[in-house]
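Yeah, one chain of the complex is gone here, protein chain that is, but the others are all in their spots.
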Amino acid sequence: MRKKLHRKDLLGLEDISAEEIELILNTAVSLKEISERPIKKVPTLRGKTIVNLFLEPSTRTSSSFDLAAKRLSADTVTVSSSSSSILKGETLLDTARNLEAMRIDAAVVRHSSAGAAHFLAQRLKASVINAGDGSHEHPTQGLLDMLTIREKLKRLENINVLIVGDIAHSRVARSNIFGLKKMGANVSICAPPTFIPYYIERLGVKIFYNLNEALPHADVINVLRIQLERQGKELFPSIREYKELYRITKDRLQLAKSDVLIMHPGPINRGVELDPDVADGISSVILEQVTNGLAIRMAILYLLITHK
Amino acid sequence: MRKKKIIVLDADGVRRTVTRIAYEILEKNKGIDNLAIVGIRARGAPLAERIVDIIEGIEKKRPLIGILDITLYRDDLSAIGEKPVVHSTEIPFNVDDKTVVLIDDVLYTGRTIRSALDAIVDFGRPKSIQLAVLVDRGHRELPIRPDYVGKEVSTKGNEVVVVRIKEVDGIDEVTIEEKTS
Partner (left out) sequence: MKTILIKNGRVIDPGSNLDRIADILIVDGVVKEIKKNIVKKPSYEAIDARKKIVTPGFIDMHTHLREPGREDEETILTGTKAACKGGFTSVVCMANTDPPIDDVGIVRLIFRCAEEAGFAKVYPVGAVSKGLKGEELAEIGDLYRAGIVAVSDDGMPVTNSEIMRRALEYTNMFDIPVISHCEDRFLCERGVMNEGYTSTRLGLEGIPSVSEVIMVARNIILAEYTKGRVHIAHVSTAESVNLIRDAKKRKVKVTAETAPHYFTLTDELVESFDTNLRVNPPLRSKEDLSAIVEGLKDGTIDVIATDHAPHTKAEKEVEFDAAPTGMIGLEIALGLILTQLIEKSHLTLPKAISKITLNPSSILKIKGGIIKLGEMADITIFDPEFEWECNPNEFESKSKNTPFKGWKMKGRVEYVIVSGRIVLKDGKIIV
């Protein structure tokens, strides 16, 4: 049986079909086993070149993509913002032209501007994989979160997922909402109103301001990383107050279902949005997310990179 | 579209052939010590299961069993972007120093077996690898030969051998069919 993603690039989960998501998740399940072998490598993408273009700091996602490519035998080059000529004033357009000239097969892109991956996708023959564009989308994170939920709860349909944190500036939140809604899950968000963008209810999410009211319904709590640099600006008064109102603590968790799953896209601000004993507790599936992230990225590379 | 032409093996024929292969494997390897039966997806996997069941019936002990999906090792991954669906590989034992018997339904060009050999050695260093197939239809493109053959069938260019296995296709049979388009 043959199936395919109907696209050259993976730019987001908003414009991808439920069937395609299903295919990616199933492929990732099959690929998980490779990482358990003594020789953690298959020859599938031998001779393919993948550039990891990380123009915004990231260790976790960048190493996950790098490892995924290597487990499939692709050659990888990682270009990060500190080492790149972007610092020397090279534009994204020139970067795109250079990549094209190097005849790469795929580019994985992390960039602080929404639409940066689209920009490259329109200009490259190679597949472009969005590894996070501004506050827009982070599709592989959305996929790995869904894989983790499906693995633990055996389904996505009618699962109640609660996302807590700065929704307005979160690409993780957007990709989760787009993906989960498509797969039939119910999504709620909980944050102070300054973190909730207008019209988000049109995406079919339920809004809570009070964490205690939101917790009892959730099968899954996805806790977003709070961006400390936004403190004291207009969006929230202080970390102290945010912690008082929204930190996931062991005590608060008493309000949730006993088998609730705790997820976090990482890196965690321990003791800020999430208490250490919750992050390391029995409800936490944060490390499974990391493992699944690798499998999802292998699946994406396998499904997108064409053999010519 | 294909037109059915000749039935090579019916359900009984498949049963007898599989049984014979199981006996031959036992005979050649003198028991099941260090023996691992590994079926190649899709139809090799249920065949391996049947062979293991038969061996268990005789020896009262179950040999090691595994399933191999060779998709990621194929040399013909499509250029059009339409990819074979990857299914899981399950080798729940250490292959070092084992005698691994690969099971597949049809041996043809030998390319699937080449992929399977690559896959197996990624799990370790077996003592030896043997190959059992339900049907050998010739036309090899690689220097590969089977150790156990259910039935040899010679085909012409416009003919294909079709193996149907109950677990996958709902019926056990081997036929020669003509390609009509």
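Letters A and B mark the chains in the order given here, with residues in each chain numbered from 1 onward.
We take it that contacts are C-beta pairs under 8 Å (C-beta built on N, C-alpha and C of every residue); 3 or more make two chains touch, one makes a residue touch a chain.
Bear in mind the structure is a predicted one, so any value in this text is a computation, not a measurement.
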Touched by the hidden chain, restricted to displayed chains: A
Contact with the hidden chain (one of A:200, A:272 or A:290): A:200
Option touching the unshown chain, where A:48, A:71 or A:118 are the choices: A:118
Residue among A:174, A:225, A:247 or A:297 touching the omitted chain: A:174
Positions on chain A contacted by the hidden chain, ascending: 14, 91-93, 111, 113-116, 118-119, 133-137, 169, 171, 174, 197-200, 202-203
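Assume only the chains that are shown with their structure count from here on.
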List of chain B residues in touch with chain A within their complex: 69, 72-73, 77-90, 118-119, 122-124
Of chain A, residues touching chain B in the complex: 1-5, 23, 26-27, 29-34, 37-39, 41-44, 72, 299, 302-304, 306-308
